[in-house]
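Read through the structure below, which is laid out as structure tokens, and then see the notes.
The complex appears here without one of its protein chains, the remainder shown in place.
A and B are the chain letters, set down in written order, and residue numbers restart from 1 in every chain.
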Amino acid sequence: MTTTVRLPPRPSFRARRKLDESNEPEADRGILSVHDRRKRSVRNGQILSHIFLFGGLVIVGLGPLLWLAKSAVSTTQDTLTQPMALWPSGIDWANLSQAWFDVEVGKFFFNTVAIALGQWVISLLIAATAAYVMSVLRPSYARFMEAAVLATLFVPAVVLLVPLFVTVARPPIGPSLLNNYLGIWLPTAANAFNILIIKRFFDNLPFEVFEAARTDGAGPIRMFWSIALPMSKPILGVASVFIVIASLKDYLWPSLVLRGDVNLQPLGVRLPDIESQTELDVTLASLAISTLIPLVLFLIFQRVFLRGAGLGGAVKG
Amino acid sequence: MKSPTKVIAIAAAFATVASLAACSTGGSDGKLELRVATFPPGADQAAYDAFAVQEEQFEKENPNIDIIGVEYEWKAPTFTAQLAAGSLPDVFTVPFTDAKTLLENGQLADVTKEVTDLGYADKFNPIILDAVKDADGNIFGFPRQAYALGLQYNRDLFEQAGLDPDSPPTTWEEVREYAKQIAEKTGKAGYATMTKGATGGWQLTAQSVTRGGVMQDGTTSTIDNDGTKATLQYFHDLRWEDNSMGDNFLLDWGGINQEFAAGNIGMYTSGSDLYTALVRDFSLDPAVYGLTTIPVEEGGNVLGGGDIAVIPPTVTDDVKAAAVKWIDWYYMQKLLTEDGAVRDAKALADADQAVGTPVLPVLDEETEAQRLKWIEPYVNVPREQMKGFFDGIVNQTPVGEPKLHTQEIYQILDNVVQAVLTDQNADIDALLAQANKDAQALIDG
Partner (left out) sequence: MTVLEERPELQQRLRPRRVTPRKRDRSPITWVRRGGLTTLLLALPMILVFAAYSWWPILQAIWMSFQKTNLITYQFVGIDNFIAVLNDPVLGIAVVNTLYFAVLALIFGFPLPILMAVLMSEVRKLKGFYSALAYLPVIVPPVVAVLLWTVFYKASPTGVFNTILGWVGIPPQPWIQDATQAMPSLVLEATWAAAGGSIIIYLAALLAVPPELYDAAEVDGAGIWRKIWHVTLPQLRGVIFVMLILQVIATAQVFLEPYLFTSGGPNNSTVTVLLLIFRYAFEGSLGGKYGQATALSLMLAIFLALASFVYFKVTQKWSTN
């Protein structure tokens, strides 16, 4: 006999945003009290802060990216001789089409997306199942799993570089995973951090829900799929952000694994290789295009990003 | 719950498709697959078109071999990664100096038998063949092209600076004067030299050799010789006194070619066969290219180099036999037979690829003279712009690069060159003494 476990209905988008805001770890006050804020000196300080923050963050944080956008459609001559001027020789839209067609930015862009998507699925699958087993199911070997996973956190990635490469290149069993996206996805999925943050979340889930499902006859997979996963949307969101961003930023490992087949390489690997054979303006246009994916993702999923980044701190603390 | 399932299912399907696409497919319909090196990343599509024509011709004559062209560039990290993976092409090329390291590491297939069977083992220039032999005289590759170091110059910058592009400099003092004039009149670097990725050491060696310097004497490292000292002093003077070397000193082979093609460098030394790569990979405008002999002083020599077609040691006998067939057909026949030479020249010329770039013969002189006659009708490189080189090279006998731990020693020398060019107070004697010590340690250790 199957029983459905009823979860409260999903609030609408607007309502969810309001809930999100009220759930943000917003202190009703920080260092400054209401009384402090009335003081003239504090108000001036606030204005200064705004100036400092605004100036600093816009110029330093945003500035380089704005320059990139401007230079992506400037001619090489302009960029080299008058880098801070605004298009003295006019806007060179040809850069973008050259970047797209000659450098084939589109193809490598697609590879980058494909790699990130595959990584997302595989990493999440492995991390979620592992966290579920370690936290909820708790077989007798859970302890060993935990310890073994935790231990890898303390091994710096550098140690793995060469032997991992050899393992992927000439595995004791099975085919070589070089020039194959699995050679990127699988080793990267062996990531203890993702497992730990999801496990922590599972640990905090109300136990009664699982008990109730158990007594109703639900098996482990059913509980995973219909209870644990839906309830962990927040942490899965955070983990997804980490996974996708890490995938988009990865350089060394993909460049080693995909050395042999250019058509598989993501943009991040391809660009440095052809940088010397490409004119500066087209290079800049390619860089601008390749910044678009993470940028767009960030703008859409801002909240999840920032909450995830902050949560990382809470976990580390 | 429908939506997460859908999302995951779609993503998983996507990922599976992508990974299946990434999985390499095995050989098809009983043909032997032969993976061969073609061109570096960024090469023109036209180059690949020319290759496709030749691929077809070969496959017609050898119907049970399926040629698969693989993008290939000689770069140490690429090579070692592919070697580790066992994913090197079955035929690829290696510069002379690296060939020594590789065959000492046991990373090249022994082809002594195959070379002798093909019948032209004695046609090779013995000095060049020596570069691919181990201590016991076994041959590990087919020298396919050789070059001498030459002075590349930008005719356009010469004109802008008021210099005559048809009378390039013939001594190092003249090079210095010309460089100064170019820097003053055009603001571009008059002279440049490679500095990183082991190319710094290579060019330092090349320029030292012209001043009589010898880097290795048997198993003794002699880096701190007068020729090298003079070369470094020359760099110092051009850089800090004349300020004619521009402001970018982290240049490897690709970097310096890129700057040259972009019109930012007046003169530099590199292989005489550079024209092909400059036009094909770096989009150089052929009209601005000039080549002359590297200035040689009393008692000096010209450095030669080249590359070799080789086979990884891990291939099966079938693949090895097919590889040797390809090497013979693609690299050797165009040097030996009229058919081969014409066929190759025609395919290249039809696709607007360079024919007639200045090279040194890997085989003997008469064979080379013959070959030049055969390809005469197809030559499309601006040979008049390279007159300085053709006229002068007949009087120069190239010498080989240092034999022991060459690339590693070049890397040590990279730092010396970088130091001299970026630090006005660099102590040349001290730097050379230290480099010599380190090089000797490598040779001994």
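In this section, a residue touches a chain if its C-beta (ideal position, glycine included) is under 8 Å from a C-beta of that chain, and two chains touch if they have at least 3 such contacts.
Model, not experiment: these values are computed from the prediction.
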Completion exercise
Touch assignment to the omitted chain, from A:73, A:96, A:114 or A:130, lands on A:130
Problem - Selected residue (touches chain absent from view) among B:32, B:46, B:83 or B:214 - result: B:83
Fill in the blank from the handout: Residue list for chain B contacting the dropped chain reads 76-77, 79-81, 83-84, 98, 101-102, 105-107, 195-198, 246-250, 252, 313-314, 407-408, 411, 414-416, 418-419, 421-423, 438, 445
Practice task
Pick out the residues on chain A that sit against the missing chain.
Solution key: 24-33, 35-36, 42, 46, 49-50, 52-54, 56-58, 60-62, 64-65, 67-68, 71, 79-84, 125-127, 129-130, 132-133, 136-141, 145, 148-149, 152, 154-168, 170-171, 186-187, 189-190, 195, 207, 210-211, 214, 219-221, 223-224, 245, 248-249, 251-252, 256, 267-269, 271-272, 275, 280, 283-284, 287, 290-291, 294-295, 297-298, 302, 305-306, 309-314, 316-317
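As a convention for this text, only the chains that are shown with their structure count from here on.
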Problem - Geometric centre distance via CA averages, chain B-chain A, whole Å - result: 41
Problem - Residue ranges of chain A in contact with chain B within the complex - result: 76, 114-115, 117-118, 120-122, 165-166, 169-170, 176, 178-182, 185, 226, 229-230, 256, 259-262, 264, 270, 273-274, 276-280
Problem - Residues of chain B touching chain A in the complex - result: 1, 4, 8, 11-12, 14-15, 18-19, 22-24, 40-42, 70-71, 78, 81-82, 84-87, 252, 254-255, 257-258, 262, 281-283
